[in-house]
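So the structure is just underneath, and the comments pick up after that.
Shown here: the complex without one of its protein chains, the others still in place.
What follows is chain A.
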Amino acid sequence: MKLRTLTLGLLSASALAFAAHAESITIATVNNGDMVRMQKLTDDFTAKNPDIQLNWVTLEENVLRERVTTDIATKGGQYDVMTIGTYEVPIWAKQSWLLPLDKLGDDYDTKDIIPAISGGLSVDGKLYAAPFYGESSFVMYRKDLMEKAGLTMPDAPTWDFIKQAADKMTDRANGVNGVCLRGKAGWGENMAFLTAMSNSFGARWFDENWKPQFDQPEWKNTLQFYVDLMKADGPEGASSNGFNENLALFQQGKCGMWIDATVAASFVSDPKNSTVADKVGYALAPDNGLGKRGNWLWAWSLAIPAGTQKAEAAEKFVSWATSKAYAELVASKEGWANAPPGTRSSLYANPEYQKAAPFAKMTLDSINAADPKQPTVKPVPYVGVQFVAIPEFQGLGTTVGQLFSAALAGQSSVDDALKQAQDAATAAMTEGGYIQ
C-alpha cells in the first residue's frame, strides 16, 4: 500500500514538473465551424508536440478584431497566435506587427497555397499569415425554383439574368423571395457585398490620386440596380440582414437565390440544418461583361504577433493547423466535405474531395477569379477586392455602409446616399493625408 502511494506520488510530481516545463501558447480565434473543429482536433498536435500546451480564446468576430488590435498595437503580449483576416495582414505587416512565417517546415509546401490567397497574405514576397480557410462569393440558387421559372442558370450569369430570374422566382404568397442579399450596415457586411458588386459595374472606391469616386456613374448604376432589385424581389426588412439572417432564410426555403460567401455552401447543403439541402445549385458571381465579376476574396488566417516570446512554438502550431496533413486529419475524422476549403490547390485536385464537395470547382474558380491587386476595371491605388486595405477603411466603410443601408430601407434616395458617401470619403481621405 505504501509502495503504491509512493509510486502515485512520484508520478504526480513528475506530471506536475512536466507541466511546469511545458510551454503554453494562447490562440485567439473566432467561433466559426472550421475553427471549432480545429479546437476539437488539437490532441493530434499535442501528441506530436508534448512540450507545447494550447490555450484557446474564442471571441465574436468584432470583439476579436478589437481585442487583437488593442493587444498588438500596445504590444500587450496576450496572444501568441492570432486569427486575422485578409484586410489586417498587409496593414499589420507593414507596421512590423507580425512576424514573417519563414520556418513553417520542409514539408509545408508553401507553393501549394492558392496564389490568389497567398498574394493577399504576403508583403514584399514574404508570407505574414498562413491561411486556415479561404473563401470567395458565388451564387447559390434553388434548382427546383429555377426550373419552375422556366430558366437555366448559366455557370457564369450576368446581373441582367439574375434580375430576370429573381423577378420570375419571387412568389410573395408562398413566402419566396427571388433573391436574398446583404443589407446590414458594416464594412464586412453590406459593404463587402456592394464593393465586390461594384467592381463588376466598373466602379472603384478611389482613383489613382485617392479621390473618392461615389460621384461617378458606375457607383450610381451599382447602387440603383441593387436597391431596385431588392425592392422588387428581396425579403422584407432586408436592410437588417447579414450573412446569418440570409442563411436562415435560405435554409428555410425563403430565397430563390443568395449571393454570398462560398463557405455557406457547406451550410445550405447540410441536410441536418437545411430544408433545401438537395435542391441547391451553384454559379459564379454575376458580371456585366466588363471583365470583372462581383465576387470577393477572404481568408481567415493564423498570424504570429511580433511581441510574442514563444515564436517557435507558435510557428509549429500555425504549420500544423494549415498543413496538408491537417486537411487529411479532418477528412479521416469527419469526412472530406469538412476539410477547410479555399487554401490549398492540392485539396481541389483530390478526387475524394471533389466527390464529397459538389461546390468545390465553383469555389476554386471563384477564388481564382478575384484579384486583390487589380480588383476592378480601372486602375486603383489600393489592394483588396471587397475592402480597401488602409487603416481608415473600417470606419469609412461602416459609415458608407450605413448610408447605403438607409437607401435600401427607403430612408434616403440613392442620389442622397451617394452624395453623402462622397462627402464622408473626401473628409476621411483629406484627414488621413491621402488628399493634399
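As a convention for this text, a contact is a pair of C-beta atoms (placed from the backbone, for glycine too) under 8 Å apart; a residue touches a chain by one contact, two chains touch by 3 or more; residues count from 1.
Convention: contacts and distances are computed from a predicted model.
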Item to check | Choices "NUDIX hydrolase", "Amidohydrolase-related domain-containing protein", "Menaquinol:cytochrome c reductase cytochrome b subunit" or "Sorbitol/mannitol transport inner membrane protein" - which one is the UniProt name of the chain not shown | outcome: "Sorbitol/mannitol transport inner membrane protein"
Checklist entry - Which listed residue (A:22, A:41, A:59 or A:151) would be found touching the missing chain in the intact complex? => result A:59
Checklist outcome for this item: Of A:159, A:206 or A:243, the residue that touches the missing chain is A:243
Item to check | Residue ranges of chain A at the interface with the undisplayed chain | outcome: 26, 28, 30-33, 36, 39, 55-61, 63, 66-67, 70, 74-79, 188, 242-244, 247-248, 251-252, 261, 263-264, 267, 272-273
